[in-house]
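Before I ask anything, let me first share the structure, which is written out below as C-alpha coordinates.
All protein chains of the complex are present and in place, except for one that has been dropped.
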Amino acid sequence: MPTSNSSTEPAIEVAGLAKRFANGVEALAGIDLVIEAGSFVVVLGPSGAGKSTLLRCINGLETPSAGRTIVEGRSVEKRSLRSIRSRVAMVFQRFNLVGRLNVMTNVLCGRLGKRSTLASLIYLMRKDDMDVARRALDRVGLTDREWDRADRLSGGQQQRVGIARALAQEPSIMLADEPVASLDPAISEEILDLLSKIQKQGITMVVSLHQVDYARRYAERIIGLNDGRVVFDGTPEALSDAVLQTIYGR
Amino acid sequence: MVAMAWPTASGLPPRAMVLGAVGICVVLTAALSMLELGRGGFLASLGRLFEYVGNIVAAPDWEYAPTVAWKMLETVEMAFLGTALAVVMSLPLGLLAARNSAPHPAVSHTMRAIMTTIRSLPELMWALFFVTAVGLGPLPGVAAIALVSIGYLGKFLAEAIEAVPDAAVEGVVVHGANRMQVRFYALMPQAWPDFIAVTFYVFEHNVRAATVLGIVGAGGIGYDMTMAMRLFRYDRLALILLAIYLAVTILDRLSDRIRARVI
Partner (left out) sequence: MSDLSSLPRKPINVFPLWLAALAALFVVATRDLEIDFRALAWGVADMGEFLGRFGTPDFSRLGRYLTLMGETVAMGLWGTALAFLGAFAIAPFAARNLSPHPLVYRIARELLNFLRAMPDLLFAMVFVAAMGLGPLPGVLAIGMHVTGFLGKVFAENLERVDPGAYEAVRASGAGFLQTVMWAGWPSVLQETVGYTIFILDRNVRMAAILGLVGAGGIGFEIKTTMGLFQYDRAAALILVVGTTILAIDYLSVWARRKVR
(Lines give C-alpha, C1' and ligand atoms only; values in the text may rest on other atoms or scores of the structure.)
Protein backbone atom coordinates (compact mmCIF):
# COMPACT_ATOMS: atom_id res chain seq x y z
CA MET A 1 0.00 0.00 0.00
CA PRO A 2 1.33 3.46 -0.76
CA THR A 3 2.37 5.68 2.07
CA SER A 4 0.52 8.97 2.22
CA ASN A 5 2.22 12.22 3.04
CA SER A 6 0.87 14.81 5.41
CA SER A 7 -2.57 16.01 4.39
CA THR A 8 -1.60 19.69 4.15
CA GLU A 9 1.37 19.32 1.81
CA PRO A 10 0.39 19.30 -1.87
CA ALA A 11 1.60 16.37 -3.93
CA ILE A 12 2.89 18.42 -6.83
CA GLU A 13 3.68 22.11 -7.19
CA VAL A 14 4.66 23.67 -10.47
CA ALA A 15 5.85 27.26 -10.68
CA GLY A 16 6.58 29.19 -13.88
CA LEU A 17 7.35 26.00 -15.78
CA ALA A 18 8.50 26.62 -19.31
CA LYS A 19 10.08 24.31 -21.88
CA ARG A 20 11.54 25.17 -25.25
CA PHE A 21 12.97 22.32 -27.29
CA ALA A 22 16.18 22.46 -29.30
CA ASN A 23 14.22 22.73 -32.54
CA GLY A 24 12.57 25.92 -31.30
CA VAL A 25 9.21 24.43 -30.37
CA GLU A 26 7.84 26.04 -27.20
CA ALA A 27 5.98 23.19 -25.51
CA LEU A 28 5.28 24.93 -22.20
CA ALA A 29 4.95 28.69 -21.86
CA GLY A 30 4.70 29.24 -18.13
CA ILE A 31 2.59 26.90 -16.01
CA ASP A 32 1.63 27.39 -12.37
CA LEU A 33 -0.18 24.54 -10.69
CA VAL A 34 -0.83 22.95 -7.34
CA ILE A 35 -2.08 19.37 -7.21
CA GLU A 36 -3.46 18.07 -3.95
CA ALA A 37 -2.51 14.65 -2.67
CA GLY A 38 -5.00 11.90 -3.44
CA SER A 39 -6.83 13.71 -6.22
CA PHE A 40 -7.68 12.55 -9.74
CA VAL A 41 -6.57 15.27 -12.11
CA VAL A 42 -6.98 15.11 -15.88
CA VAL A 43 -4.79 17.26 -18.08
CA LEU A 44 -6.90 17.85 -21.18
CA GLY A 45 -5.91 19.34 -24.48
CA PRO A 46 -5.23 18.79 -28.18
CA SER A 47 -2.03 17.14 -29.36
CA GLY A 48 0.90 19.50 -29.12
CA ALA A 49 -0.65 21.35 -26.18
CA GLY A 50 2.15 20.31 -23.88
CA LYS A 51 0.39 17.63 -21.81
CA SER A 52 3.15 15.05 -22.23
CA THR A 53 5.87 17.60 -21.61
CA LEU A 54 4.19 18.73 -18.38
CA LEU A 55 3.97 15.21 -17.04
CA ARG A 56 7.51 14.40 -18.10
CA CYS A 57 8.84 17.46 -16.29
CA ILE A 58 7.28 16.14 -13.11
CA ASN A 59 9.28 12.94 -13.08
CA GLY A 60 12.36 14.42 -14.67
CA LEU A 61 12.18 12.79 -18.11
CA GLU A 62 12.32 16.33 -19.47
CA THR A 63 14.32 19.19 -17.98
CA PRO A 64 12.43 22.50 -18.04
CA SER A 65 13.98 25.59 -19.60
CA ALA A 66 12.62 27.71 -16.77
CA GLY A 67 10.63 27.39 -13.56
CA ARG A 68 10.59 24.57 -11.09
CA THR A 69 8.67 21.50 -10.09
CA ILE A 70 8.30 20.42 -6.49
CA VAL A 71 7.15 16.91 -5.68
CA GLU A 72 6.14 16.29 -2.05
CA GLY A 73 8.24 19.20 -0.94
CA ARG A 74 11.34 18.15 -2.88
CA SER A 75 12.54 20.06 -5.91
CA VAL A 76 12.93 17.98 -9.08
CA GLU A 77 16.53 18.24 -10.20
CA LYS A 78 19.31 15.93 -11.28
CA ARG A 79 20.42 15.04 -7.78
CA SER A 80 16.98 14.25 -6.46
CA LEU A 81 15.79 12.23 -9.48
CA ARG A 82 16.30 8.86 -7.88
CA SER A 83 14.32 9.69 -4.78
CA ILE A 84 11.62 11.50 -6.76
CA ARG A 85 11.26 8.50 -9.04
CA SER A 86 10.81 6.22 -6.08
CA ARG A 87 7.66 8.19 -5.23
CA VAL A 88 6.39 8.97 -8.76
CA ALA A 89 5.48 6.24 -11.26
CA MET A 90 4.57 6.63 -14.91
CA VAL A 91 2.27 4.79 -17.31
CA PHE A 92 2.96 5.31 -21.03
CA GLN A 93 0.84 5.54 -24.15
CA ARG A 94 2.77 2.81 -25.93
CA PHE A 95 3.11 0.70 -22.75
CA ASN A 96 6.93 0.68 -23.08
CA LEU A 97 7.44 -2.88 -21.89
CA VAL A 98 10.51 -4.94 -22.74
CA GLY A 99 8.89 -7.40 -25.14
CA ARG A 100 11.31 -10.27 -24.76
CA LEU A 101 11.06 -10.40 -20.99
CA ASN A 102 8.17 -12.08 -19.18
CA VAL A 103 5.42 -10.19 -17.41
CA MET A 104 6.85 -10.71 -13.94
CA THR A 105 10.25 -9.34 -14.97
CA ASN A 106 8.63 -6.31 -16.55
CA VAL A 107 6.73 -5.61 -13.35
CA LEU A 108 9.91 -6.14 -11.34
CA CYS A 109 11.43 -3.21 -13.26
CA GLY A 110 9.36 -1.13 -10.90
CA ARG A 111 11.46 -2.36 -7.99
CA LEU A 112 14.80 -1.47 -9.62
CA GLY A 113 14.76 2.02 -8.22
CA LYS A 114 14.75 0.64 -4.72
CA ARG A 115 17.35 -2.07 -5.31
CA SER A 116 20.57 -0.90 -6.85
CA THR A 117 22.38 -4.14 -6.17
CA LEU A 118 24.88 -6.06 -8.25
CA ALA A 119 22.51 -9.03 -8.09
CA SER A 120 19.79 -7.06 -9.85
CA LEU A 121 22.13 -6.80 -12.84
CA ILE A 122 21.84 -10.54 -13.38
CA TYR A 123 18.12 -10.48 -12.73
CA LEU A 124 18.48 -11.95 -9.25
CA MET A 125 15.79 -10.25 -7.18
CA ARG A 126 14.60 -10.51 -3.61
CA LYS A 127 11.63 -12.76 -2.97
CA ASP A 128 9.83 -9.99 -1.10
CA ASP A 129 10.21 -7.78 -4.18
CA MET A 130 8.56 -10.55 -6.19
CA ASP A 131 5.73 -10.59 -3.66
CA VAL A 132 5.22 -6.87 -4.19
CA ALA A 133 5.19 -7.48 -7.94
CA ARG A 134 2.71 -10.30 -7.56
CA ARG A 135 0.40 -8.14 -5.47
CA ALA A 136 0.59 -5.45 -8.13
CA LEU A 137 -0.32 -7.99 -10.80
CA ASP A 138 -3.22 -9.08 -8.64
CA ARG A 139 -4.50 -5.52 -8.43
CA VAL A 140 -4.58 -5.31 -12.23
CA GLY A 141 -5.98 -8.82 -12.59
CA LEU A 142 -3.15 -10.52 -14.49
CA THR A 143 -1.66 -13.05 -12.06
CA ASP A 144 -2.38 -15.93 -14.44
CA ARG A 145 -0.01 -14.47 -17.09
CA GLU A 146 3.05 -13.89 -14.89
CA TRP A 147 5.46 -16.01 -16.87
CA ASP A 148 4.28 -15.16 -20.38
CA ARG A 149 6.45 -13.08 -22.69
CA ALA A 150 5.23 -9.50 -22.58
CA ASP A 151 4.96 -9.13 -26.34
CA ARG A 152 2.48 -12.04 -26.50
CA LEU A 153 -0.16 -10.05 -24.62
CA SER A 154 -2.91 -7.90 -26.10
CA GLY A 155 -2.72 -4.11 -25.97
CA GLY A 156 -5.01 -3.79 -23.00
CA GLN A 157 -3.14 -6.51 -21.10
CA GLN A 158 0.20 -4.86 -21.84
CA GLN A 159 -1.05 -1.59 -20.47
CA ARG A 160 -2.19 -3.38 -17.33
CA VAL A 161 1.33 -4.78 -16.99
CA GLY A 162 2.57 -1.22 -17.34
CA ILE A 163 0.24 -0.17 -14.56
CA ALA A 164 1.36 -3.11 -12.42
CA ARG A 165 4.97 -2.02 -12.99
CA ALA A 166 4.03 1.44 -11.77
CA LEU A 167 2.25 0.00 -8.75
CA ALA A 168 5.26 -2.16 -7.92
CA GLN A 169 7.17 1.04 -7.25
CA GLU A 170 4.78 1.61 -4.30
CA PRO A 171 4.41 5.21 -5.45
CA SER A 172 2.38 7.99 -3.90
CA ILE A 173 1.86 9.68 -7.26
CA MET A 174 1.04 8.11 -10.61
CA LEU A 175 1.39 9.92 -13.93
CA ALA A 176 -0.41 8.43 -16.92
CA ASP A 177 0.63 9.91 -20.27
CA GLU A 178 -2.23 9.28 -22.74
CA PRO A 179 -2.68 5.78 -21.29
CA VAL A 180 -5.58 4.78 -23.58
CA ALA A 181 -4.69 6.51 -26.85
CA SER A 182 -3.57 3.19 -28.39
CA LEU A 183 -6.53 1.14 -27.12
CA ASP A 184 -10.09 0.62 -28.35
CA PRO A 185 -13.00 2.16 -26.38
CA ALA A 186 -14.09 -0.90 -24.38
CA ILE A 187 -10.56 -1.62 -23.17
CA SER A 188 -9.95 2.11 -22.61
CA GLU A 189 -12.78 2.24 -20.12
CA GLU A 190 -11.43 -0.82 -18.30
CA ILE A 191 -8.05 0.85 -17.97
CA LEU A 192 -9.47 4.16 -16.80
CA ASP A 193 -11.72 2.33 -14.33
CA LEU A 194 -8.61 0.63 -13.01
CA LEU A 195 -6.77 3.93 -12.63
CA SER A 196 -9.78 5.38 -10.85
CA LYS A 197 -9.85 2.43 -8.46
CA ILE A 198 -6.15 2.88 -7.73
CA GLN A 199 -6.65 6.54 -7.03
CA LYS A 200 -9.44 5.81 -4.61
CA GLN A 201 -7.05 3.52 -2.74
CA GLY A 202 -4.93 6.57 -1.99
CA ILE A 203 -2.59 7.39 -4.89
CA THR A 204 -2.52 10.84 -6.47
CA MET A 205 -3.44 10.33 -10.12
CA VAL A 206 -2.53 12.74 -12.93
CA VAL A 207 -3.75 11.55 -16.33
CA SER A 208 -3.27 13.35 -19.63
CA LEU A 209 -6.01 12.77 -22.18
CA HIS A 210 -7.36 14.28 -25.34
CA GLN A 211 -10.78 12.60 -25.12
CA VAL A 212 -13.26 15.02 -23.57
CA ASP A 213 -15.88 12.48 -22.51
CA TYR A 214 -13.36 10.40 -20.58
CA ALA A 215 -12.17 13.56 -18.86
CA ARG A 216 -15.72 14.41 -17.84
CA ARG A 217 -16.39 10.92 -16.52
CA TYR A 218 -13.27 10.23 -14.49
CA ALA A 219 -11.76 13.52 -13.39
CA GLU A 220 -12.28 15.28 -10.08
CA ARG A 221 -10.48 18.25 -11.57
CA ILE A 222 -9.65 19.12 -15.17
CA ILE A 223 -6.75 21.26 -16.27
CA GLY A 224 -7.15 22.46 -19.83
CA LEU A 225 -3.95 23.12 -21.73
CA ASN A 226 -3.58 24.88 -25.03
CA ASP A 227 -0.34 25.90 -26.65
CA GLY A 228 1.62 25.36 -23.45
CA ARG A 229 -0.65 27.46 -21.22
CA VAL A 230 -3.34 26.64 -18.67
CA VAL A 231 -6.63 27.91 -20.11
CA PHE A 232 -8.98 26.12 -17.72
CA ASP A 233 -8.78 24.76 -14.20
CA GLY A 234 -11.94 23.46 -12.62
CA THR A 235 -14.43 20.66 -12.13
CA PRO A 236 -15.89 18.61 -14.97
CA GLU A 237 -19.23 20.35 -14.42
CA ALA A 238 -17.66 23.69 -15.26
CA LEU A 239 -16.37 22.32 -18.56
CA SER A 240 -18.83 24.12 -20.85
CA ASP A 241 -18.70 24.26 -24.61
CA ALA A 242 -17.32 27.77 -24.45
CA VAL A 243 -14.48 26.52 -22.28
CA LEU A 244 -13.84 23.66 -24.69
CA GLN A 245 -13.45 26.23 -27.44
CA THR A 246 -10.64 27.92 -25.55
CA ILE A 247 -8.95 24.58 -25.03
CA TYR A 248 -9.33 23.17 -28.51
CA GLY A 249 -9.61 26.36 -30.52
CA ARG A 250 -6.53 27.90 -32.03
CA MET B 1 20.39 -13.81 4.32
CA VAL B 2 17.60 -12.39 2.21
CA ALA B 3 15.79 -14.93 0.04
CA MET B 4 16.43 -14.29 -3.65
CA ALA B 5 15.33 -15.85 -6.90
CA TRP B 6 15.22 -15.37 -10.63
CA PRO B 7 11.99 -14.13 -12.26
CA THR B 8 11.07 -17.47 -13.85
CA ALA B 9 8.47 -20.08 -13.00
CA SER B 10 11.14 -22.24 -11.37
CA GLY B 11 13.03 -19.47 -9.66
CA LEU B 12 16.17 -20.49 -11.53
CA PRO B 13 17.63 -18.91 -14.69
CA PRO B 14 16.06 -20.18 -17.94
CA ARG B 15 17.37 -23.59 -18.96
CA ALA B 16 18.57 -22.52 -22.41
CA MET B 17 20.68 -19.82 -20.83
CA VAL B 18 22.23 -22.14 -18.26
CA LEU B 19 23.02 -24.81 -20.83
CA GLY B 20 24.48 -22.23 -23.15
CA ALA B 21 26.66 -20.71 -20.46
CA VAL B 22 27.91 -24.11 -19.29
CA GLY B 23 28.56 -25.20 -22.85
CA ILE B 24 30.59 -22.11 -23.60
CA CYS B 25 32.65 -22.53 -20.43
CA VAL B 26 33.39 -26.16 -21.29
CA VAL B 27 34.49 -25.27 -24.82
CA LEU B 28 36.66 -22.39 -23.67
CA THR B 29 38.39 -24.49 -21.00
CA ALA B 30 39.13 -27.19 -23.52
CA ALA B 31 40.50 -24.54 -25.85
CA LEU B 32 42.67 -23.14 -23.11
CA SER B 33 44.47 -26.43 -22.72
CA MET B 34 45.36 -26.30 -26.41
CA LEU B 35 47.00 -22.91 -26.11
CA GLU B 36 50.47 -23.12 -24.70
CA LEU B 37 50.94 -19.65 -23.34
CA GLY B 38 54.25 -17.81 -23.45
CA ARG B 39 57.30 -18.53 -21.40
CA GLY B 40 57.36 -16.97 -17.99
CA GLY B 41 53.61 -17.10 -17.76
CA PHE B 42 50.73 -14.92 -18.79
CA LEU B 43 51.37 -11.93 -16.54
CA ALA B 44 55.01 -11.65 -17.47
CA SER B 45 54.01 -11.58 -21.13
CA LEU B 46 51.53 -8.81 -20.48
CA GLY B 47 54.20 -6.91 -18.63
CA ARG B 48 56.49 -7.11 -21.64
CA LEU B 49 53.66 -5.89 -23.83
CA PHE B 50 53.08 -2.78 -21.75
CA GLU B 51 56.79 -2.07 -21.75
CA TYR B 52 56.92 -2.35 -25.53
CA VAL B 53 53.93 -0.11 -26.05
CA GLY B 54 55.48 2.36 -23.64
CA ASN B 55 58.59 2.45 -25.81
CA ILE B 56 56.53 3.16 -28.87
CA VAL B 57 54.53 5.96 -27.34
CA ALA B 58 57.57 7.53 -25.68
CA ALA B 59 59.28 9.61 -28.37
CA PRO B 60 58.03 9.50 -31.96
CA ASP B 61 60.48 10.52 -34.67
CA TRP B 62 58.64 13.42 -36.25
CA GLU B 63 61.28 14.00 -38.89
CA TYR B 64 60.36 10.69 -40.36
CA ALA B 65 56.84 11.99 -41.01
CA PRO B 66 57.16 12.96 -44.70
CA THR B 67 58.56 9.55 -45.59
CA VAL B 68 55.80 7.82 -43.72
CA ALA B 69 53.15 10.00 -45.32
CA TRP B 70 54.49 9.16 -48.74
CA LYS B 71 54.59 5.46 -48.00
CA MET B 72 51.06 5.60 -46.66
CA LEU B 73 49.91 7.31 -49.83
CA GLU B 74 51.48 4.53 -51.89
CA THR B 75 49.72 1.98 -49.72
CA VAL B 76 46.37 3.65 -50.29
CA GLU B 77 47.09 3.79 -54.02
CA MET B 78 47.69 0.05 -53.97
CA ALA B 79 44.35 -0.50 -52.29
CA PHE B 80 42.65 1.79 -54.77
CA LEU B 81 44.13 0.09 -57.81
CA GLY B 82 43.30 -3.33 -56.48
CA THR B 83 39.72 -2.34 -55.76
CA ALA B 84 39.25 -0.60 -59.11
CA LEU B 85 40.58 -3.59 -61.03
CA ALA B 86 38.37 -5.89 -59.01
CA VAL B 87 35.27 -3.79 -59.73
CA VAL B 88 35.92 -3.81 -63.46
CA MET B 89 36.59 -7.52 -63.59
CA SER B 90 33.87 -8.64 -61.24
CA LEU B 91 31.13 -7.08 -63.38
CA PRO B 92 31.29 -9.64 -66.16
CA LEU B 93 32.27 -12.40 -63.75
CA GLY B 94 29.39 -11.64 -61.44
CA LEU B 95 26.99 -11.77 -64.36
CA LEU B 96 28.38 -15.17 -65.24
CA ALA B 97 28.12 -16.41 -61.69
CA ALA B 98 24.47 -15.53 -61.20
CA ARG B 99 22.10 -18.35 -61.96
CA ASN B 100 19.59 -16.11 -63.70
CA SER B 101 22.08 -14.46 -66.01
CA ALA B 102 24.60 -17.18 -66.78
CA PRO B 103 24.38 -18.79 -70.23
CA HIS B 104 24.40 -22.23 -68.59
CA PRO B 105 24.09 -23.48 -65.00
CA ALA B 106 27.46 -25.19 -65.28
CA VAL B 107 29.03 -21.81 -65.93
CA SER B 108 27.51 -20.21 -62.85
CA HIS B 109 28.47 -23.16 -60.64
CA THR B 110 32.06 -23.11 -61.82
CA MET B 111 32.34 -19.36 -61.37
CA ARG B 112 30.92 -19.55 -57.85
CA ALA B 113 33.36 -22.34 -56.97
CA ILE B 114 36.29 -20.36 -58.32
CA MET B 115 35.24 -17.30 -56.35
CA THR B 116 34.88 -19.29 -53.14
CA THR B 117 38.35 -20.76 -53.58
CA ILE B 118 39.89 -17.36 -54.28
CA ARG B 119 38.25 -15.92 -51.19
CA SER B 120 39.34 -18.68 -48.86
CA LEU B 121 43.00 -17.70 -48.97
CA PRO B 122 43.99 -14.44 -47.30
CA GLU B 123 45.52 -11.57 -49.30
CA LEU B 124 48.81 -12.20 -47.58
CA MET B 125 49.12 -15.69 -49.00
CA TRP B 126 48.18 -14.56 -52.48
CA ALA B 127 50.71 -11.75 -52.19
CA LEU B 128 53.39 -14.27 -51.28
CA PHE B 129 52.43 -16.29 -54.28
CA PHE B 130 52.51 -13.32 -56.65
CA VAL B 131 55.84 -12.13 -55.27
CA THR B 132 57.35 -15.44 -56.27
CA ALA B 133 55.95 -14.98 -59.75
CA VAL B 134 56.63 -11.33 -60.56
CA GLY B 135 59.15 -10.29 -57.92
CA LEU B 136 59.02 -7.68 -55.17
CA GLY B 137 57.20 -4.36 -55.41
CA PRO B 138 53.62 -3.10 -55.37
CA LEU B 139 52.43 -5.13 -58.37
CA PRO B 140 52.04 -8.43 -56.52
CA GLY B 141 50.24 -6.57 -53.74
CA VAL B 142 47.80 -4.97 -56.14
CA ALA B 143 47.22 -8.31 -57.83
CA ALA B 144 46.57 -10.06 -54.53
CA ILE B 145 44.11 -7.41 -53.40
CA ALA B 146 42.36 -7.40 -56.74
CA LEU B 147 42.05 -11.16 -56.79
CA VAL B 148 40.52 -11.51 -53.32
CA SER B 149 38.23 -8.55 -53.96
CA ILE B 150 36.98 -10.20 -57.13
CA GLY B 151 36.11 -13.18 -55.00
CA TYR B 152 33.96 -11.01 -52.70
CA LEU B 153 32.54 -8.55 -55.21
CA GLY B 154 31.78 -11.25 -57.71
CA LYS B 155 29.90 -13.31 -55.14
CA PHE B 156 28.03 -10.24 -53.93
CA LEU B 157 27.07 -9.12 -57.39
CA ALA B 158 25.90 -12.60 -58.26
CA GLU B 159 23.69 -12.71 -55.16
CA ALA B 160 22.33 -9.24 -55.88
CA ILE B 161 21.50 -10.23 -59.44
CA GLU B 162 19.84 -13.42 -58.27
CA ALA B 163 17.73 -11.38 -55.89
CA VAL B 164 16.23 -9.29 -58.68
CA PRO B 165 12.51 -10.08 -58.74
CA ASP B 166 11.24 -11.97 -61.76
CA ALA B 167 8.73 -9.21 -62.38
CA ALA B 168 11.52 -6.83 -63.32
CA VAL B 169 12.88 -9.30 -65.84
CA GLU B 170 9.46 -10.07 -67.29
CA GLY B 171 8.79 -6.41 -67.84
CA VAL B 172 11.75 -6.19 -70.17
CA VAL B 173 11.36 -9.59 -71.83
CA VAL B 174 7.79 -8.76 -72.74
CA HIS B 175 9.15 -5.95 -74.91
CA GLY B 176 11.36 -8.34 -76.79
CA ALA B 177 14.68 -8.05 -74.99
CA ASN B 178 17.32 -10.68 -75.68
CA ARG B 179 19.56 -12.14 -72.96
CA MET B 180 22.20 -9.42 -73.14
CA GLN B 181 19.58 -6.70 -73.00
CA VAL B 182 17.92 -8.38 -70.04
CA ARG B 183 21.26 -8.28 -68.24
CA PHE B 184 21.80 -4.60 -68.88
CA TYR B 185 18.32 -3.23 -68.55
CA ALA B 186 16.70 -5.38 -65.91
CA LEU B 187 19.34 -7.11 -63.82
CA MET B 188 22.21 -4.66 -63.52
CA PRO B 189 20.19 -1.53 -62.71
CA GLN B 190 18.56 -3.32 -59.77
CA ALA B 191 21.75 -4.85 -58.45
CA TRP B 192 23.90 -1.80 -59.04
CA PRO B 193 23.25 0.38 -55.93
CA ASP B 194 23.96 -2.41 -53.44
CA PHE B 195 27.05 -3.32 -55.41
CA ILE B 196 28.37 0.23 -55.16
CA ALA B 197 27.75 0.25 -51.42
CA VAL B 198 29.69 -2.98 -50.96
CA THR B 199 32.54 -1.64 -53.09
CA PHE B 200 33.11 1.04 -50.47
CA TYR B 201 33.26 -1.53 -47.69
CA VAL B 202 35.65 -3.62 -49.76
CA PHE B 203 37.85 -0.58 -50.32
CA GLU B 204 37.96 0.11 -46.59
CA HIS B 205 38.99 -3.50 -46.00
CA ASN B 206 41.61 -3.34 -48.76
CA VAL B 207 43.30 -0.30 -47.27
CA ARG B 208 43.84 -2.31 -44.11
CA ALA B 209 45.01 -5.31 -46.10
CA ALA B 210 47.44 -3.19 -48.11
CA THR B 211 49.16 -1.96 -44.97
CA VAL B 212 50.39 -5.44 -44.10
CA LEU B 213 51.31 -6.83 -47.50
CA GLY B 214 54.67 -5.18 -47.26
CA ILE B 215 55.87 -7.79 -44.82
CA VAL B 216 56.20 -10.27 -47.67
CA GLY B 217 57.64 -7.64 -49.97
CA ALA B 218 54.47 -6.83 -51.87
CA GLY B 219 54.75 -3.08 -51.47
CA GLY B 220 53.27 -0.63 -49.03
CA ILE B 221 54.10 0.51 -45.56
CA GLY B 222 54.21 -2.99 -44.12
CA TYR B 223 57.82 -3.38 -45.19
CA ASP B 224 58.90 -0.24 -43.34
CA MET B 225 57.06 -1.46 -40.32
CA THR B 226 58.89 -4.80 -40.29
CA MET B 227 62.19 -3.02 -40.70
CA ALA B 228 61.46 -0.56 -37.91
CA MET B 229 60.61 -3.45 -35.58
CA ARG B 230 63.71 -5.45 -36.51
CA LEU B 231 65.95 -2.45 -35.93
CA PHE B 232 64.14 -1.53 -32.71
CA ARG B 233 63.38 1.92 -34.11
CA TYR B 234 60.40 2.50 -31.81
CA ASP B 235 60.32 6.15 -32.76
CA ARG B 236 59.65 5.30 -36.38
CA LEU B 237 57.26 2.53 -35.46
CA ALA B 238 55.17 5.06 -33.54
CA LEU B 239 54.85 7.22 -36.64
CA ILE B 240 54.02 4.31 -38.88
CA LEU B 241 51.25 3.10 -36.58
CA LEU B 242 49.91 6.63 -36.28
CA ALA B 243 49.92 7.05 -40.05
CA ILE B 244 48.04 3.80 -40.51
CA TYR B 245 45.45 4.75 -37.90
CA LEU B 246 44.93 8.20 -39.43
CA ALA B 247 44.75 6.97 -42.99
CA VAL B 248 42.28 4.19 -42.19
CA THR B 249 40.08 6.44 -40.07
CA ILE B 250 40.03 9.30 -42.56
CA LEU B 251 39.35 7.00 -45.48
CA ASP B 252 36.60 5.21 -43.57
CA ARG B 253 34.86 8.52 -42.84
CA LEU B 254 35.34 9.80 -46.39
CA SER B 255 34.10 6.54 -47.79
CA ASP B 256 30.97 6.70 -45.62
CA ARG B 257 30.25 10.27 -46.71
CA ILE B 258 30.70 9.56 -50.40
CA ARG B 259 28.65 6.41 -50.16
CA ALA B 260 25.80 8.33 -48.52
CA ARG B 261 25.89 10.86 -51.36
CA VAL B 262 26.08 8.41 -54.20
CA ILE B 263 23.44 5.93 -53.11
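A few remarks follow.
Chains: A and B, in written order; residue numbering restarts at 1 for each.
Assume contacts are C-beta pairs under 8 Å (C-beta built on N, C-alpha and C of every residue); 3 or more make two chains touch, one makes a residue touch a chain.
Keep in mind that what you see is a predicted model, and the values were worked out from it rather than measured.
Only one residue in the set B:89, B:114 or B:139 touches the chain that does not appear here, and it is B:139. Subunit A residues in contact with the hidden partner, per the touch definition given at the top, are 59, 61, 81-82, 85-86, 89-90, 92, 94, 96-101, 105, 109-114, 116, 120-123, 162, 165-166, 169. What subunit B contributes to its contact with the hidden chain is residues 24, 27-28, 30-32, 34-39, 42, 45-46, 48-49, 51-53, 56, 73-74, 77-78, 80-81, 84, 120-122, 124-125, 128-130, 132-135, 137-139, 142-143, 208-209, 211-212, 215, 219, 225-226, 229, 237, 241, 244-245, 248-249, 252, 262.
In this section, only the chains that are shown with their structure count from here on.
Subunit A and subunit B, compared by their mean Cα positions, are separated by 51 Å. Contact residues of subunit B toward subunit A in the complex are 2-9, 13.
On subunit A, the positions that touch subunit B within their shared complex are 102, 104-105, 108, 119, 123-128, 130, 146-147.
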